[in-house]
Structures are given as C-alpha cells and as structure tokens.
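Note that one protein chain of the assembly has been removed; the remaining protein chains are unaltered in position.
Per-chain numbering from 1; labels A, B and C assigned in written order.
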C-alpha cells in the first residue's frame, strides 16, 4: 500500500486510450492534429488567450518558464523548500544560464507579500548584488497548503510594484483547485501569474505536463528553448492526446478530488499529529521512528521527512480499502 | 502516402503493449523494475558492460553525451550537415555550456580520419583557439550512408591519437546495422566509441531513446545532467518498458530491415536519380520541381531538400503498396 | 625590430602619465571622477548620446556586446575569419550562454549585404535551426581592410530588414578612420551599429578598451554583465583616465595615423607581394619560406600566416628607421 508519491501512480485508463488512439502517422513534433488543439483548449479553460506547450516533466516546465521570465543575471525569489530549489538538481541554474534562487522563509512553504518585500528590500540596488527579477510560488505548496486566489493576487500585486515576473509551479494545481473550488482563472492570470507549470503527471497523466503562458508573446522564445533543451518530442501527438483526454469532462478535476478525498480520510484519523492542515493530497505527520516502523511493517510505504516526521501522498487511484486501513492504523498507533 | 520522415511513424504494437502493461504503480523516476533491467539488457546486446539511460529525444541523448565528453571550452568536430549542427537548435551549446562545433566537410555527411586530422592540424595549439576535444559522427549519416566498422575504427584510432572523445549519433544505427549485417559491438565500442545515442523512436518506439555509455564511469555524471535538464521522467517504467520490448527478439533489427527493404524498392526504381547510394532508409533524388509537383499531386508526401532534390524516408511500417506505387511513379517520371 | 602585432606595443607616455596622475584615492569601481566623464566624452565624440563602459580586453568588449544583443538561443552572423570566431577561445559562446556563430565568407574578411542575406535565406525559419539575430563585423578587418561608411550603412539597412542587431568590433577602428577620413558617426551609429567595441590597447592604450552602446537602454544590463564577468575593476579611474588621455587632442587618431603611415611605407616597397590592399596598419605578403627566413635573420620579427604568407603589423610607435630597413629588405628579396 503505497503512499510515497503521486508521481508514480498509474496513468488513467482514458489517458492510455488516448495515447493508443493517437498512435498513427501524423506530422512530427508539435505539428500534429492534437497539439494543434492545445492553445484553444487551454484558452477556453482559462477564459483568456494562452499559449500551451507540452513537456515531459515539471522540472522542464518550471525551468523553461523561469528561463523566459528571468535573465541569466537576475534573481528568482522562491521559498527555501520550493521544488525548484530542493528537488531539481540545479535545473533553474542550467536553464536560465546561472540565475540565482533567492530563498525565502514562511510556514508551509508559503510566501507572503511581506516576506517577498522584505527580501527585495534587503538587496542593495547596485551591480554587485543580484537583483530580483522573478517570483515563483508552488500551488499547492510542497507541504500541501493551498494559495487562495486572493493570496496569489496580493503576491501578484507586489510583484508588479517590484517589476517581478510571476511564475507558478502548479504541479498539484488541480489538487489546490479541487480543494478550494476557486476558479482557475482567479488563481492564475487574474492574480498576475505570467507563466504556469500545470501538472498532469501526478494526477493521472502519463508523461505530459503543460507549460501555460499567459504572456503569449513569450511563446516563440519558449518553443525555441524547448527544442534547444531536447524537449520537443518527435511524436508530440501522444503528449497532446493525453492532456486533451485529461481536460475532457474535467477528468483532471475529478482525479484531484479523488486524491484529496483520500487525504481527508487520513487527515481526520490523524488530526492530532498533523504538521500542517491538509488542504490538498499531502499529509505530514508527527510519527516517532518506532511508530513509523510499525506502519511500515503493516505494509504501508511512505516517505520519511525529517526525524519524527513522515509524508503521505494520496493519488487519484488510491484504493479506498488501503486508505481506510492506513487511517485505522494511524489512529491505532 | 507519407515519406517525409520516419520519426512520425506509429509506434510498434508491441511497444504500445509494453507501455500499457507497465502502467501500474511502481517506483518513480528510474527506480522502477523495468529501468533496473536496462544496464544488463544492453550490456548483453553489446557484449560488454555498459550503462544505459533512457531519454525522450535524440537531441537530449546527443547533447547529454556531448556535455559529458567535452568541456565547455572545448570543440566538437562534426560534419557540417550533422544533426547536432543543423537540426538541434543549438542544443549542444546549451548542454555543454558553450562548446563549439567545428564543422568538417565530406561527401554524404561522412567523416574520414584525413578530414578530421586536417581540421585538427589547422588549429593553433594555444589558448586563443578552441581546441578539439570530441569527435561526433552520425551512423547512418544524415544522407543515409553507413559507416562500416572498419571506418569507425579508423576514426576511433585517430581520435585516440588526438585525445578526442568519441560520440556516435545512432538515431538510425538500427538501419545501418540492418544494412551491413555487422556486429553492433564492432561498430561502436570496439571501434573506440565512448558514448552512443541509440535511436528507437524513428524505428517503432514511442518516445524512448537510449544513451549508451561505454565509459561507464560517466554514468553518475550523466544521470545528474539528465535530471538537471528536466529529462528524468516520473514514470520511467514506460520508457524502459518500450525499449525492452524493442530489444526482445530483435524487434529493433526487424523494424530496421523492413524500412531498409522499402528504401531499396524505391532506390531500384530511381537508380538514375540517386544523389547517394541508398544504404539505409533514406533516399535522396534529383527531381525537378515539375516532377516533384507531379509526385505530390499523386499523393506522395516528402521533404524538399535543396532545389532540384528531394528526400524520401521509409519507416518500419511503410505499407508495401504505397512503396510500390511510389517506385512506379518515380520510374514513370 | 618587431612587426608581430600592435597589441604588444608600449603605451603612449600620455597614457602612462594619466594613470600616474589618477593614482590617488577615489571612489572604487566606476564611481570615480574619471569614469564619470566617459559618457559625456564619447557622446561628444560621436555626436549622439552614448553609454561608454571600459573593459580590459577586446574579447570582453565584443562578448559583452554580443551577450546584450543576442539571446542564448540565437545566431551571430560573422565572417569565418572574424576575431570572435578565430581568436577568442569560444568567448562568445561563454558570454552569450551558447549562441551560435554563423560563419560567412568574403574576401579580406569583409561581409556584404548579399552574403548576409544569402546566409539568412539558407536558414529554415523553424525551431530546429538557430535563427540569426545579430550581425558582427570587424572594422578594420582581420586582413586590414576598411569598411566605408556606405558599406556599413548597407549592412545596417539589411540588418534592420532582417531584425538583426548590429555589432562592430572596432579593435582597429582608429586605423580605419585614419585611413578613410570618414566621420566616426557615419561609420557607426548613423550606419545602424548598435554596439561598438572601440579599441585603444592596440593604439597606445595600456589596458583599457571601450564598449560603446548606441542603444543606451542596454547600459544597465551590460553594466551588470560586466560585473558578473569579473570585469569591474576596483580602481576604474586608471581605466577611464587612460582613455580620456587618448581622446584628448585626438591622440587616438594621431597614433593611428602614425601606424598607418608606417604600413604604407612597407606596402609601397612590397606592392607586388600584397595579398590585400593595405588600408590600415596590417600588411599581408606573399613571401616564400626561404625569403621569410632571410627577413628573420635580418632581425625582423613577424607572424607566419599561411604557408607562403606573412603578416606584418605596424604600431603607433614603430620606429621610422626600422620601417625603412624593413621596406628595403623586402624590396631586396
């Protein structure tokens, strides 16, 4: 019974079907009939004109966006625990040509206008210090917390004042939206987001993530950067087809709701151990090493976070029985 | 009837099956049970210990290899028409951190020890000129010519004398081997090749290419570079599964033979128009623009190369009827 | 009697004086009282508002300019024999983050609108091929030829049509202008040049070259890039002081005239051996290896170019006697 991460779950059957269905001769790269539908499909979803490019990983989506938004000599403000800082092997430095991540603090990996402003103010405005040029937030955060539209908008507002471009790592944006019920437009471009990494792989996709550009004038540059980074797949139709399948009938939202619901079951059973409110599909618990061992020997697999802490992640296809058994096991510790 | 490129063909049914079969929970990234088999499977194929990493594009395979083989301040000797120079959007410069492609001439995009030696000799050995550090050849070449093992070995020998690392872009290596019947070991590591981009996507794969490291000590570095370039997919099992399916019962060789055979049918019909001998699955023909238009109006699609020249590429699944009709149409021009 | 290169000549006494005179406490970096005069001094010289930044080498001037003018994924059109291609150790790739030099032909290292247009036309406008973004010419060229203002303007005009930024490597611009008597404004910004590397070191300076930005909005970015490349010296006053000394009473033009005059003496004596017209301070001669050895044994030092060719360069301080002796020696061969 695996609660290690949602990124290893199976792809949804409709995604597999779409791939199989698209498996016939078509134009190569992104010249195919599926990829051709993406801009329109996502523009409809967001209620504004966007450019939508597939890539195979969140790291690629994040770092292509950052490279387009931040010059090589600029700084990217992000949380100290942000995925781009902690888990991408320095990819932002590679893609941007050496831009610097400026690390901020904040509970649950969330940023606020105050912490961002304070970080900017601490930087002397001269050529000796790297000047902040871009802000990047993760929604839901690495600790499963959710930015509300108003919170994003406050950051976006500050960003405008400080001439910061604004990127959102939405590897689990679906879970965030499934949680709050807010509009995807309100949480992104209406709040000032310039570019969004929109995750599908953790949510039932096979290997297609989307990079959504609200500043559509960046699309040509990003398309070149994608090719130059080796991310323009030959059979792009398979990428687009799976994403279109995810969009159809809001499968992406249904999947996220299922994962979130499973997380809530566990959260309720572990309410006195929660390190953070459970707002999406990640649960961080205070669990002693002895207790952790007991859970493992009962067949549950999960991630050891820090000493005395574990991380559980639920997936779109998490089996109800396993979830219930885990909830009981935690309650019984 | 499409003869534009093999990289847009359908994936082989067994590849699709393998992907579907692998679509269940497993360890993420390359920690899965399929990826774990790759080193052994390719070591068996090559008859020597290798490290084998999947990536999604030939550009990624080529440029990760080049980044590991050439320092940022070094030069990469390649043919003027090499894919890395002409069709990868400057990816070698991006991945290596600015290494320089040093462009050589030679008929059919083939290099010889003489041209390589001459190019090296023309470079002053001082800090002002970029020193050659790596040699890269494409086999089969961009014009569908094949390097024989002895030819590669001669280049490898020269490379050793000149302290050049040796990379082979084998996007169509399967076609080359299907053509000559030579041993894959003889054409690669026994001939001095250090790293091989081994193509599957043009040959029935979906989106997995392999980077084969004969200098196995480079594997750790390349694995980091792959992650850092955003090429470590979450569900790597799907990548490994399709490649394993291609290796099984030498499906990769069968596919290449089928493509080559189709090319021979066309070559025979167009023998007086051939710009190069047809040794793999690409056919370059002298065809006037009027003739080209006639072929197009007859339903054939292909690539206009230079004025008065067209390129035809056959795929593993090229239908015999279409091939025959094209052969007849060309003969009838 | 050394005719190897002008870049090893002594600095002019007035330059040394200026350095000595500036050797007292002042604000560090470029905050000093000398650096503060540069924008105005060069704006006056060029008859238009410019930004003027010192650097210590032509390589730094060229590559900071190129990095500001060309994105990492763009192409820089230049002559095959351009200094940035041949003699800067790949610095353009380093400074730009991997931009590609696209090499053009043309006698005497000169480019024409036709060769530039042809090169652009040969590039497919898609993401697979590096798109040209910047044009770079050297004036005087690496073979001592001079672009007339009208020639530069024709290139500038084409550049505008093709959306190319325009850089001029003016390591020997002084010699070019001393030769033609044309206006420095006409040869640069009025002809469409965006950024100029203005050489002083080969012309009596000690170690200060100037980067002149006609697109003044680039100055902030270039200032950051200069610092980031380690080129913002602590005691910048010494850099600015020597350049101001060179500007005073047109010392830079006087020095260039002296070098050119020496070159003409030699050119007249060697008129039947000239590989190129001598338009600045470089002389390329057909000289057999036996003749070359004779010149050397007579005490003349110079650069062996290609087999049967030598390069002679005259400096601002070339002694008349040595020049005359060389002229006689060549005439007597």
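The criterion applied here is as follows: contacts are C-beta pairs under 8 Å (C-beta built on N, C-alpha and C of every residue); 3 or more make two chains touch, one makes a residue touch a chain.
Because the structure is a prediction, the values reported are computed rather than measured.
> As a test of the contact rule: which chains in view would the missing one touch?
Every shown chain touched by the left-out chain: A, B, C.
> Which of these, C:80, C:128, C:215 or C:235, touches the one chain of the complex that we don't see?
C:235
> Using the definition of touch stated at the top, determine which of B:12, B:51, B:110 or B:228 touches the missing chain.
Only one of B:12, B:51, B:110 or B:228 touches the chain omitted from view, namely B:228.
> Which of these touches the unseen chain: C:2, C:148 or C:215?
If we include the chain that is not displayed, C:2 is the one touching it.
> Of the residues A:127, A:313 or A:327, which one touches the chain left out of the display?
Hidden-chain contact among the options goes to A:127.
> Considering the whole complex rather than only what is displayed, give the residues of chain C touching the chain that is not shown.
Interface with the chain not displayed, on the chain C side: 2, 4-5, 7-11, 16, 19-20, 23-28, 32, 55-57, 59-61, 63-64, 88-91, 94-95, 201-202, 206-207, 224, 227-235, 238.
> Hey, which chain B residues sit against the chain that's not shown?
71-73, 97-98, 127-128, 131, 221, 223-228, 232
> For chain A, which residues reach the chain that was dropped from this view?
Residues of chain A in touch with the missing chain: 72-73, 75, 86-90, 93-94, 96-101, 127-130.
The rule is simple: only the chains that are shown with their structure count from here on.
> What's the farthest chain from chain B if centres are computed as the mean of the Cα atoms?
With centres defined by C-alpha atoms, farthest from chain B sits C.
> Once you find the CA centre of chain A and the CA centre of chain C, what distance in Å lies between them?
Chain centroid spacing, chain A to chain C, equals 49 Å.
> What is the distance in Å between the mean C-alpha positions of chain B and chain C?
42
> If you average the CA atoms of chain A and of chain B, how far apart do the two points sit, in angstrom?
The answer is 34 Å.
> Using the touch definition from the top, which residues of chain A touch two or more other chains?
Residues 224, 227-228, 232 of chain A touch two or more partner chains.
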